[in-house]
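The complex appears here without one of its protein chains, the remainder shown in place.
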Amino acid sequence: MDQVYKVAPQLLKFLSYLLGWLPWIGKPVAGFLSNPPAWFLLAVAIAIPILFVVSVFPGIFAYTTLVERKALGRIQNRIGPNRVGRWGLLQPIADGVKLLTKEDIVPRSADKFVHFLAPVIAVIPSVLLFSVVPVGAGLVPVDLNIGILFAFAISTASVLALFMGGWASRNKFSLLGAMRAVAQVVSYEVPMVLAAVAVVMAAGSLSTLAIAKAQGGGILNVTHWFVFRPWGFVGFILFTIGAMAESARTPFDIPEAESEIIAGYHTEYSGFKFALFQLGEYLASIAMAGITVTMFLGGYNGPGSGPGILGGLISMFWFFAKLGGMIVLTIWIRGTWPRVRVDQLMSFAWKVLLPMSIVNIVAVGMWHYIAIRPIAWVVTTLWLVLWFITLSKLAASENIEKREYRYAS
Amino acid sequence: MGFIGKGLFEGMVVTARNFVGSYFDKERLVTVQYPEERVQVPENSRTFPFLVFDKDSDPVASMRCVACKICEVECPPQCIYIVMDRDEKGKPQQRPKVFDIDISVCMQCQICVEVCPFDAIKMDNNYEKSQYGRFDELVEHLPELLKSNEFYNKIKPTEATAVDAKLKADAEKKAKKAAPAAKPAATAAKPAAPAAPKPAPVAAPTAKIAIPDDAPFTPEQRQWLSGYLSTVAASGVAPAAAAPVAGTPAAPATEAPAGNWPWHDPGLGMQRRLDLAKETPIADKLMAAMAQTDCHACGYDCRGYADAIATGAETDLSLCLPGEAETANMLKKLMQEAGKL
Amino acid sequence: MEAIEKIKEIAAQAVPAAKIEIINSTPAAQQPALLVDREHIYAVGKFFKEDPRFQMDFCSCVTAVDYLPKADKSGCIEVVYHLYSVAQKQGPIVLKVRAPRELDQCRVPSLTPLWRACEFQEREAYDLYGVKFDGHPDLRRILMWDEFVDHPMRKDYVPPPDYEWEPTPHDDTLQRAVEEGGIMPPTAREELEKAKKK
Partner (left out) sequence: MIQPLTDAKPYTLTPGSNGVIETQTLEVSIGPQHPSTHGVFRMDCVLDGESVVALKPVMGYLHRNHEQLAERMAWLGSMPYTDRLDYFNSMTNNWAYALAVEKLAGIKVPDRAEYIRVIMAELTRLLNHSCVIGFMLQDLGAWGTPLLYAFRERERILDLYEAVSGSRMMCNYMRFGGVRVNLTDENLATAKDIATRFPRFLDEFEKLLTNNEVLLARTQRVGVLPKELAINAGISGPMARASGVDYDLRKVDKYGVYGRLEFRVPLGDIGDVYDRYYIRVLEMRESIKILQQALRDIPQGPHIAPEVKLRNFKIPPGDGYGRIEGPKGELGFYLVSDEGGKQPYRYHVRPPSFINLTILEDMCVGHKVADVVVILGSVDIVLGEVDR
């Protein structure tokens, strides 16, 4: 917000210059804007990031759905939406109009108030998450010094909405979905936070902006990304898995597993309430992708990023490019993998992810204390690979066996 | 077995290849954008039945269907409904007055085509038959069902060519058979010679009865006379008297050699046919009671069915579909008279 | 497999009280069946299942046939079991058992305790023919709904009035729809009324 606060007077001046051309009210308004009082400047500085978050990210959501449908289609050798507008570009708008005009069905036995409240609540934490995501060099709506902690706290709150929706619908499938959602989010919170701890240790700060800054520099602003560290790579995978589970993306979409429990917690939702649930879910998943980018993929850092207007624009480009990459990765995974079962999901979280993230924290400690980089590389890599092999052997021995088949004589 | 997650990544490689392949490889993107693009349906493809006619000038008269009702009986979901056309006197016209196919019931099985002995009903390959209504709109009536032989040749060239060849051969065979029969009947038999078993236009069967071509009548007189004669013939009133009126050897039956069956003419009425077969053995009488379409609805031709009944090989007397109840009752009566039932 | 007469002999020796009779199939099919009386079908089935010569461990097909009474013989419901042996890859042995057509007497012993395969198929036979299988663990209707009263595959079953108008032009369907007050298209109703006036 500091950045915005600095830029805001200039923006207003530019605006007043434009408005100066208008007759009648143009002059006084321009005068007001060119020399604004402090409270107005503050209000504008607050309003700009809010407007940005509220307009850009739902737009990204809308086109994520389109990209998802197109990409899934292509993965499945289909064409995907191509009827509304060129290449189906107006499809999200058509979907929105359709969902707005659909009948809103509330089950007779539902708790009507909670049933109504749940989709509203589903959106709020998802939007709040963006307040700590730095979208460019120094461009973060709120630079909280506990940004990461805030993000985890808020993202967990979204499960409340799912549970409210599932409970209020008075539907057995909804209830099952809600229970699954709670169990899943609670279990995945732990390894995810622990994976983030590694980053926090390395960056020495809980602020998202500070973490992103810590990954700048190096060759082309690339080599210092945490993902190019042994512990960072492992942390990235752990965190991505956790983020996908937290935002209920395939293969962890068990709260709304359509082949098992119809649609989970939003079975009884239709029309725009359903759209709000979708919006909340996608926004959360985009925000978690943004946080993943910030923590491991260097945030806004990339070739050419830096302070100043041009550097800022380039840094925004890099951030959104990486965000797009993360979204495409989730879509790709969704098009390929089957869904895991609820108990497997749990045991995976507690038996593989949790130990691995603790191991990862130790690895960061080693990295920190071994001053000679090549040795640190070798030691941490060995440490992590050994543990990975052990844990995967343990995990595989429970579930997976190699089979031989015979033929009848 | 490699590390855990190897299979997952292999799977992602496969989907990535399909994703990219769908842009470059036609084999991978098989979608056809329906209203703009259409798949070329194979020649064998079948949807709903239609009725074939031969002459564009007069579809109704030249349709091959003789309303024998075989398809109606054999149709597994019972979606065909046929009423035979009759003139004012109630004489069967060997063509349907009503031919309805309920395409909401039809299951496109092609059994009607297979059982039709006249190659009259064939399968279309038009699959766009949606209608706005649920009821009457989904019933196809005779006018919609009638399609020309050219159309049939267009949609199914191989099959239609074979059918045409077969029909032509049949017609030639019939013509050859008819030729010796026509000789003793001299001039009178000429109108009966038209080879195809198809009914001629409405006036044809009546004109066929007796009036020779060279008889000195004006067209109007001829028309009146033939109408009168057919009335006489159909009602069965004084047929013996009617024949002399024609002034020519109008009763070829008595002179016909064995093996030629003068009553074997679907244009004649039941009574007339029976009269023609009056003095003959029971098998011939039975045959005369049939509808004379040789439709094979009973599994035989008319001769064969009559013989089978006469010898006792066939006990079911209700097999003659084109003859409807009239034939069945007459067969029963004849068999009772002969003391065989 | 031995000839059917031999099989009958062996079975008769094993279950001496059973009345066994041979019923022929069509000449070409050559699948003669053993008709066993109701009291001993279970014992005969058990014998065929357990005897090492036959080992009929696979009960393939269970069904019922309704024979209406005719002039020379009384009617019956016949339950047919087709037994095969997976262990010895032989078969079939066809067992038949007859029960009277009257609903209250139409009972035969269930073979489900011998072969699980009979469980659903006997339920189906009960549902469609009304054969009550004594000893069946869960004899409920399976294809028809629970409130349905009749047994629709019986030859003398009369379907209830048809209220559903199908767009077929068959006039008796339409006539019935009118009489029973069913749904019908306006045009058809008009036409029928016209026809009635005439």
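So that you can tell them apart, the chains are marked A, B and C in the order they are listed, and the count of residues begins at 1 in each.
Keep in mind that, in the parts below, contacts are C-beta pairs under 8 Å (C-beta built on N, C-alpha and C of every residue); 3 or more make two chains touch, one makes a residue touch a chain.
Remember, predicted model here, so these are calculated numbers, not experimental data.
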- Note on the structure: For the chain not shown, touching visible partners are A, B, C
- Which residue, C:Gly75, C:Pro100 or C:Pro152, contacts the hidden chain when the whole complex is considered? C:Pro152
- Note on the structure: Touch with the missing chain holds, among A:Gln91, A:Ser131, A:Thr208 or A:Thr250, for A:Thr250
- Message: Across the whole complex, list the residues on chain B that are touched by the chain not included here.
- Response: 4-8, 10-11, 13-15, 18, 28, 30, 41-46, 70, 74, 76, 107-111, 114-115, 123, 296-299, 319
- Residues on chain A that touch the omitted chain in the whole complex? 72, 75-78, 172-173, 176, 180, 250-251, 253-254, 257-262, 334-344, 396, 399-401, 403, 405-408
- Note on the structure: Residues of chain C touching the missing chain are 24-29, 31, 33, 57-61, 63, 65-66, 80, 82, 86, 89, 92, 94, 115-121, 124, 128, 141-145, 152-153
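Definition applied: only the chains that are shown with their structure count from here on.
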- Note on the structure: Taking the mean of all protein C-alpha atoms as the centre, the chain whose own C-alpha mean lies closest is C
- Task: Provide the C-alpha centroid distance between chain B and chain C, rounded to the nearest whole angstrom.
- Result: 40
- Message: Roughly how far is chain A from chain C, centre to centre by C-alpha average, rounded to an integer in Å?
- Response: 62
- Query: Listing for chain B: what residues touch at least two other chains?
  - Reply: none
- Query: Where does chain C touch two or more other chains at once, residue-wise?
  - Reply: none
- Message: Could you list, by residue number, the parts of chain B that touch chain A in their complex?
- Response: 1, 3-5, 8, 11-12, 14-16, 18-19, 21-23, 28-31, 33
- Note on the structure: In the complex, the residues of chain A that touch chain B are 71, 74-79, 332-333, 335-337, 388-389, 392, 395-396, 402
